[in-house]
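Following this message is one structure expressed as structure tokens.
Note that one protein chain is taken out, while the other chains of the complex remain in position.
Chains here go by letter, A and B, matching the order in which they are written, and residues are numbered from 1 within each.
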Amino acid sequence: MTQEAMLNMLELTVGAMLVYNFVLARFLGICPFLGVSRKLDTALGMSAAVIVVMTLSSAITAVIYNLALKKTFLIDGKEINLGFLQVLIYIAVIAALVQMVEVLLQKFSPPLYKALGIFLPLITTNCAVLGAVMLNSVNDRGILESTIFSFFSALGFGLALVLFSSLRERLELATVPRPFQGMAIALITAGILAMAFVGFSGLC
Amino acid sequence: MLLTIILSILALSGLGIILGLAIGFVSKFFGVATDPKVDLVLELLPGVNCGGCGRPGCADFARALVAGEASPEQCPVSSQEAVTQIAQLLGMTVGDLEKKVAVVLCGGDIHQTKVKTLYNGVNDCISAMQIAGGPKSCAYGCLGMSSCARACPFGAIEMINGLAVVHNELCVGCGVCVDTCPRDLIKLVPAEAKVHIYCSSPEKAAVKMKVCNVPCIACRKCVKSGEEGQFEIKGFRVEVNYDNFPGEDIVEKSGCPKNCLLTTAQHLEIERNADKEENAV
Partner (left out) sequence: MNKDLKIVSFKGGVHPPKDGKILSKKTAIQTAPLLERYQVIVSQNIGAPPAPVVKAGDEVKKGQLIAEAAGFVSVPLHAPTSGKIEGLIDIPGPMGVPAQAIAILADGKDEWAELAPPIDWRGADAETLKKRILECGIVGMGGAAFPSHVKLSPPPDKKIDYMIINGAECEPYLTADHRVMLEEPEKVLAGAAILGRAAGVKNVVIAVEINKVDAINAMMEKAAEFGVGIVGMKVQYPQGAEKQLIYAVTRRKVPTGALPADVGCIVQNAGTAAAVADAVRSGIPLIERVTTITGEPVVTPGNWRLRLGTPISAALTFCGGVKYEPSKLILGGPMMGFAQRSIEVTVMKNTSGILLLKKSEITQYESNPCIRCGRCIKACPMNLQPTVLSQLTEAGKFEETLKYNVMDCIECGACAFTCPAQIPLVQHIRRAKAEIRNRSKKR
């Protein structure tokens, strides 16, 4: 593998997961990050759901992007490019996938379905998933590259979520001063966690 | 221009159809049927998740109701109206609800009793009981460390002068305090029963009087001035028979010598004014 290819691979994997962590570096997907992270079990469940949705939707949208939206068609002598339909198509695909994941989850793990509650369909409007997909098309990545990038981004999302929920479980038992109780201390902790992740910058 | 528009419409419609089919396919084969009734019942329930029905939460209770494993009156928080509505929805019949409230059967605040030993530990009644039976001189009285007040999901219990007092208008009869009190002082009684004997100690009168100013000495004055069956004599103390309770006039009529036969209103007033009276044992 050439050095350039290796660097590229590094950027797609370690970079997506740690250096440019979706939640802690790019600040996407804060809604489920704060909403689902009260307990470790639900956080793990949500991470799994997001990994599935992000990877699949990336794969599908990468196919659509590379085979249709990127290309300029020549019809009747006119050049047509449907690239402007990106966002609509991506959201439609993501929404459909989330719906399917919801149905499957309700069937195979009702307690997790109940625990995630409203946050499961919120993955649809979650800017993290749309962000991953848009980043793929903005950077003009191929299908395989897109999938790898999204998979590792989702892993990074899951990592941040798991770390944060563990911290929050401990915070619940701590004696927090009144003005800081609840969301306030959670956000401060998230900020400190984000600062910690800055330590990864410079890796690639 | 037109071509672009047409192509866009075609592309999006095509995608929509494909995705729709995919969703439909998945739903058909993996879908789980939920009874919409559960959601309707859940809306009618108070949603406090107090556990008074014996189940962990309102959602569980709703499910049990629809499955026919529970009855709507089991929810102590729901109003008569809500219970009737739920019953109608599920095709059940329910009788009239008897509203119950909690009452702490003890009058031993810090002015009326002694604290015999200095308790040096966690401010919790159950923890205190584990250490030599607690610091109070009466082995059966209220410890005053607010475990019940903290446990009450509705904030209906107030600690006045180291004695737990239930506010009837706030109490819904969920029963959490009854389970919490380590001395079993709290009883669930009909809301209409306004007269209580505020003493739960089974000791002899002589022993009780050494440790408290307002014990029930079982002199039976209340029993004699009331109607037959309104009071129950339980060893060295008397208790109101809550299936056939007396009216508020019994307090005046009986002339309880120790002032432990009181209405809930009188009890509350005495506690509020206790600081001004200064009764020391």
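Basically, a residue touches a chain if its C-beta (ideal position, glycine included) is under 8 Å from a C-beta of that chain, and two chains touch if they have at least 3 such contacts.
Since the model is a prediction, treat every value here as computed from it, not as a measurement.
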Checklist entry - The chain left out here touches which displayed chains? => result A, B
Checklist entry - Pick from B:10, B:67 or B:131: which residue touches the chain that isn't shown? => result B:131
Item to check | Chain not shown, touching residues in chain A | outcome: 172-175
Next on the checklist: Touching residues of chain B against the unshown chain: what are they?
Outcome noted: 116-117, 120-124, 126-127, 130-134, 139
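In the analysis below, only the chains that are shown with their structure count from here on.
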Checklist outcome for this item: Cα centroid separation, chain A vs chain B, in Å, comes to 46
Checklist outcome for this item: In the complex, the residues of chain A that touch chain B are 68, 75-76, 78, 80, 82, 85, 88-89, 92-93, 96, 99-100, 103-104, 106-108, 110, 114
Checklist outcome for this item: Within their complex, chain B touches chain A through residues 3-4, 7-8, 11-12, 15-16, 19-20, 22-23, 26-27, 30-32, 59
